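Left out: one protein chain. Kept in place: all the others.
Right, chain A next:
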Amino acid sequence: MENIIDNRNIYNLNNNINTLNNDKLILHDENSSLLIIVIDLQQLIQFDSDNDITTIMKNIIIFINAHIAYSSSNKVCCIINDDKHGVQYLYPNEDEDDDEDQENQSILNEDMYQGFKKVDESILRKLEKIVAEHKKEASEAKNTSNSKKKRSSLAGVISCGLTYIHRILKASISIRARMLVITGETLNSNIIQSHQYIPIMNCIFTAMKLKCPIDVLKINDINLNSDSTKSNSFLQQATDATSGIYLEINTTNGMIQYLTTIFYLNTLITSTTIDNKLKINNSVDKLEIEITNNGDDNADEGEEVLVTSHNDILLKPTTSQVDFRTSCFLTGKTVAIGFVCNVCLVVLSYIPTSLKDCPCCGSKFDIKTLKKLKYWQLQQSSTNKRGFIKKIAKTNNPNGKNGTAAGSSASKPIEL
């Protein structure tokens, strides 16, 4: 905060939004950012040769270098998840004494900038090992043709990333963190996603608390029909809740373009406050950073050009609709009006006539209220005038058998 106020004195912008150049001056101060790149290798490694992991990694490496190049205090962390090792950090290195790979030095140009080289080498070396292992295994596995279903470990790797962010945020004050999840989808994927709802939700809440936006880049395999692709609704919700960007691409050709235009710029803008006079709506926690005008006379003029969010400067790719709906426990249909068990919070779209206890947790329901709801359901199906049902019910039976919830509880103490 102090830093911002200092900048204010130095770069007194004449309330001019268009001078984005001036912002860069501020950015070069201690506004460093931490970029966590989560690569869902579990999915990406199954890609075919056109789109395979090496082309993807080439692009990611450039992106990482660009991030490091922007400011000397920027930090990078790259984590992957794969079938064999589970979660693995590609950078920072967990075991520095990797002397056995000395001969591998040649993968990178000797003259490369040391800052890039350190990061890139570590990532590439480890990745090479993993890919080699995987290829070996895949060739062996082809003979046995196993189609075993596997659990996706994406939630685990995101959790790891969040703990890392927590660690870094604790260590330094001015740093901001963000996470880029790169995942994919192949044609015959044998990876189950459905169990991930609760863990990913938990990750979202944590990211909100840490004020860390989550961006998602999903790469669809070429073989995949455009109709059959399903957007990953969990990750979509994650980006929506943390005000990140969700993007799906169908080819890795020119992937660097996407990365630099969409995700790279987002880093700059979300990770900086442009000017203290501009009110940045950091919608991660709906916290509006308002800096009181230190007796500045121009304050009134300054407030005229409030930027409510970074959307006003750059248009983010918006996802048309985020799927927030829940699905019914029994039928799997999406629910608009549902019934929720007050013990386990399971959602039902309708009440089966034979229902007596919760299908999920088994707790026995109160018969009276169940009757009431069933009655409501009956009426609902018979009438189409949705909004008036309640009123009709009320006038028909003023004694409260099917009245409002409030009425029934008020009468309850007297029964006792």
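In this section, a residue touches a chain if its C-beta (ideal position, glycine included) is under 8 Å from a C-beta of that chain, and two chains touch if they have at least 3 such contacts; residues count from 1.
Just so we're on the same page, contacts and distances are computed from a predicted model.
Colleague: Identify the UniProt protein name of the omitted chain, choosing among "General transcription and DNA repair factor IIH", "Centromere protein N", "Trafficking protein particle complex subunit BET3" or "Phosphatidylinositol N-acetylglucosaminyltransferase GPI3 subunit".
Modeller: "General transcription and DNA repair factor IIH"
Colleague: Which one, A:N74, A:S153 or A:T183, makes contact with the chain that was left out?
Modeller: A:S153
Colleague: Identify the residue among A:I62, A:V131, A:M201 or A:L330 that touches the chain left out of the display.
Modeller: In the complete complex, the chain left out is touched by residue A:M201.
Colleague: Of the residues A:A69, A:A138, A:I337 or A:L378, I need the one that contacts the missing chain.
Modeller: From the options A:A69, A:A138, A:I337 or A:L378, the contact with the absent chain belongs to A:I337.
Colleague: If the missing chain were put back, which residues of chain A would it touch?
Modeller: So the residues of chain A touching the missing chain come out as 42, 81, 83, 86-87, 89, 92, 94, 148, 150-151, 153, 155-157, 159-160, 162-164, 166-167, 170, 197-199, 201-206, 209, 237, 241, 321-322, 324-326, 335-345, 347-348, 351, 357-358, 361, 363-366, 369-370, 373, 376, 386-387, 390, 404-406, 408-410, 412-413, 416.
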